[in-house]
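Moving on, here comes subunit A:
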Amino acid sequence: MKWYVPLAAACVFLSACGGPSGTSEESEAAATPPAEPTGLLNVYSARHYDSDKELYKRFEAETGIRVRFRESGAAELLEAMKAEGDKSPADVIISSDAGTLYRFKAAGLMQPIESDILLDRIPEHFRDPDHNWYGLAKRLRVIVYDPARVEPDQVDEYADLASANFEGEICMRSSTNIYNLSLMGELIDRLGKDTAEAWARSVVANFARLPQGGDTGQIEAIAAGQCSAALVNHYYWVRMTQGSDAQRKSVEKTMLSFPQQDSWGAHVNVTGAGVAAHAPHKEAAIQFIEWLATEEGQFLLTTETKEIPLVAGAEMPEGLDRLPPDFKESVFSLNKLGENQAEAQAIYDRAGWN
Partner candidate 1 sequence: MNTYTAIRSFRFRSIDGPALLAGLIIAVPVVVTLLAGILNGGGEAWSHIRDTLLTGYTTGTLGTLALTALMTLAVAVPAAWLVTMYQFPGRGLFEWLLILPLAAPGYVLAYAYADLMGLMGPFQVAIREATGWTARDYWFPDMRSLPGLAFVLTCALYPYVYLTARAAFVSQSVCALEAARSLGASSARRFWQVALPAARPAIAAGLALTLMEAAADYGAAEYLGVPTLTFGIVRAWQSFGEPAAAARLALVLVVIVIALILTERHTRGRAGSQQSSTRWRNVSRTRLPRWAGLGAVAACALLFLATFVLPMSRLIWLVMESQGQIAPIGRALVNTLILAGSGAALAFVLAMVIALTARQSGLIAGFARLMASTGYAIPGAVLALGALLVMGYLGITLTGAGAIIALAWVYASRFTTSGAEPMVAALGRAPASMGYAAESLGASPLRRAVSVDLPVALSGAMAGALILFVESLKELPATLMLRPFNWDTLSVRANAYATDERLAAAALPSLLITLAGLLPVILLSWRLSHSRPGDTQ
Partner candidate 2 sequence: MSAHLIATNVTRRYGPTAVVEGVSLDLEPGDITALLGGSGAGKSTLLRLFAGLEPLDEGEIRLGDQLLSRPGKTVPAEKRRIGLIFQDFALFPHLTAAQNVAFGLKSRGKETARTIAAEWLERLGLTGRADAFPHELSGGEQQRVAIARALAPEPAAILMDEPFSGLDPALRGSVRDTALAAIREAGIPALLVTHDPTEALESADCIAILQGGCLLQQGKAADVYMKPESAAIAAALGPVSRIRAADLPAGLAGQAVPAGAELIVRPEGVVQDEGSPVRAKVTASQLTGPLCRLLLDCQGQALTALVPRITAPKTGAEIGIRLDPALTFIFQSADS
């Protein structure tokens, strides 16, 4: 028995490190491009999904444009691009948050692009009015709750989370998380700063535990009975329904509520892309973003993440049928998420939401 564990571990190490050369991963999307690459594309992405590597590979295979990519936190990419200035190799910037896309734009790191394809396919409120960035997939920040302890009508508004009924019942992830910041960005706009801050303070007063973990962690906390409501992006919940046994067991103890159905609609955010201000390969960059708006691009973009495609008629990722067939989402100028980001953070900080 004793020899078994280290041996097995060593085998896993070897198989993972050595790996078959075909599964080259981070850097070059394809180990052997099908043809002599006809171009180059540098992608700065704030997303990190293995499916994105597949996506780059497919784009390479179809266009012959070699994709090099850098995945990092949005803020790091932003700082790096500022440091790189006009020598930046970045062509395309991808971020899973509209507020962040706005920050790239505001920092002068993006340029407007004219693309009839994109204008045609992407709904107006999911793209920058100045054409700097285009949303490609959307996600909703909704309430997850314990149906054993909470009635659906107790969680049909974000404001419900601030209700005194939920004292010691709320789990949240850190306020530095971009999803929480963007939600606050919208609340500031909808409710005004003071009401938004009062909301945050009341939610903090309802915390069952200090903010911690990710969205999955909040769902698990509810399933384990530590609290009875939390905010999560819909796709974390969907992914858990297709996850490990333990995850499926947890997620089935919870339900999602899409808030504000009788008012402005559930908070929505996008994964989007824009062309870097000093893109050395601007044509390829536009071509890539347009390709992401094709059925194939949309599928590859969302199949693993369980985000919702933006382009009409695109195939829905598996598992989204667990969401309500029909829901109201907020129509809102997404650039405001970026404009309000600093204020949102300041409000959370003042409210003591770590």
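Criterion applied: all candidates are chains of the complex that A comes from, given by their letters.
Brief remarks on what is shown
To be clear about the criterion, contacts are C-beta pairs under 8 Å (C-beta built on N, C-alpha and C of every residue); 3 or more make two chains touch, one makes a residue touch a chain; residues count from 1.
These figures come from a predicted structure and were not determined experimentally.
Set subunit A beside the options 1 or 2, and in this complex the one it touches turns out to be 1.
Interface residues of subunit A, counted against candidate 1 in their complex, comprise 5, 8-9, 12-13, 15-19, 23-27, 42, 48, 50, 68-73, 75-76, 78-80, 83-85, 87-89, 103, 174, 176, 208-217, 220-221, 224-227, 246, 250, 342, 345-346, 349-350, 354.
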